[in-house]
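Every protein chain of the complex appears in place save one, which is left out.
What follows is subunit A.
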Amino acid sequence: MTEIQFKHVTKIFGRKVEAVKDLSFIIEDGEYVSLIGPSGCGKTTTLRLLAGTVLPTRGKIFFDNREVENLPIQERNLGFVFQHFAIFPHMNVWENIAYGPTVKGKKKSEIEELVEHSLSSVQMKERAESFPSELSAPELQKVALARVIAAEAKILLLDEPLGALDQKIREEFQFFLRDFVKKQGLTAIHVTHDQAEALSISDKVIVLNKGQLVQMGTPDDLIFSPTNLFTSFFVGESDFIEGYVLDDSSRFSKVRVGLESINVQNAGIHKGEHVVIAIRREFFDVRKADQNNENFLTGKVISDQFLGLFRRVKVLLKNQQIIEAKIHAKSPLKFEENETVHVIIDPARTRCFEFPKEGIKKSLEM
C-alpha cells in the first residue's frame, strides 16, 4: 500500500532553471497515472524527484505519509523504466533482471526465484541468456519491466517508455502495459508527451506546463470538463472562439460572437465578461445554411479535406476567425469552396473561460 504525495515541491537546477514549480498532488495506491505536457515542462524531473535521484529545492514528498528523504532508496520499492530502456549492455537478460535483488543483498536462491517469476510474467523465459544487443525494442521493453518486477518494485516509474517503439507496436504495448500493471498490482506513473496514449492508458492524468500543474483528473474529466484553456488546448484539438457574455440567467448563457450570438454551458461566467469558448473539433457539426438550424455561427467553407476516418472542414467565421471541424467521413454532406454554411454548436459540449489578459496565444505558450 503506497500513496504518493507531493506537497508544494519546487526544483531549481543551477540558479534559475525552475524545472518544477510548487507542484502538489496525490497518487493513490494501485492507480495508473500519466504525466503529460510539452517537451521541457518538467515531466522527467518530476519522476526523478519521485525516484530520489534529484532532491527537491523546496517542498516535501511523502510515501505513505513518510517523508522520502528519510526513506532509504532500497525501501522505496521503486522501479524505473527509461525511454531507451537502459538495459545494461554488458549483462545478459538474466543478469539484468537479477540486478536489483543482487545489489540489495538478497539470497541467491531468492534471486533465482524472483528472476524466474519475472521472466515468465513477461513471457521472456527462453531469452534469459540473450544479450541486449540481440533483442528487439519490444523485447528490451519487456526486460525492463521484468527487471522492475524482480526488484519487487511496487511503484513503476515510466519515462516515455513507448517512445522508442514503432507506432503500431506502440498501440499494442499500451494495452500490454496497463494489463501488466493491473495484474501485478502496481502503482504506475507514466510520463508521455502523447496525449492520446495518456488518455487511453491511465486512470488519471496530470497535465503539466512550464513546471506547473495545470489540471489533474480522469481522462473523461480532461476531455469533457477541462478547467482551463491549456488543458483543452493540449488534451485533444480544440478551437477557441472569442465572445462577450450577454446573459447568464438561464441554464445556458448567451454569448455574443461577432454579430451573432450562441448559447454555451453556463459555468463560472458572468454577464458582460470577455470570454473564450473552447470546443473540441469533433464536437462541431457543419450544415448547409439553407436548413433550419439552431445555435450556430455562420461562415464560409475554405476547404473540405478527406483524412481517412474523418473529414476536416475549415470554415472562416463571420468574425474572421477560422475553425476546423472534424466530421465523420461517412457524413453525406459535401461542401464546396466558398459555400456559406452553419457551424452548429452543442451548448453542452462547450467550455467557457475568462479571456486571458495576455491574449490566447500567449497563454498557451509552452
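The rule is short, and it goes like this: contacts are C-beta pairs under 8 Å (C-beta built on N, C-alpha and C of every residue); 3 or more make two chains touch, one makes a residue touch a chain; residues count from 1.
Definition applied: contacts and distances are computed from a predicted model.
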If you look up the hidden chain in UniProt, what protein name do you find among "Amidohydrolase 2", "ABC transporter permease subunit", "Rieske (2Fe-2S) iron-sulfur domain protein" or "Hydroxymethylglutaryl-CoA synthase"?
"ABC transporter permease subunit"
Of the residues listed, A:K108, A:K271 or A:H328, which one is in contact with the missing chain?
A:K108
Out of A:G42, A:G79, A:P161 or A:P347, only one touches the absent chain, namely A:G79
In the full complex, which bits of subunit A touch the chain not displayed? Write them out.
48, 51, 53, 73-74, 78-80, 82, 84, 86, 88, 90, 99-100, 102-105, 107-109, 147, 151, 157
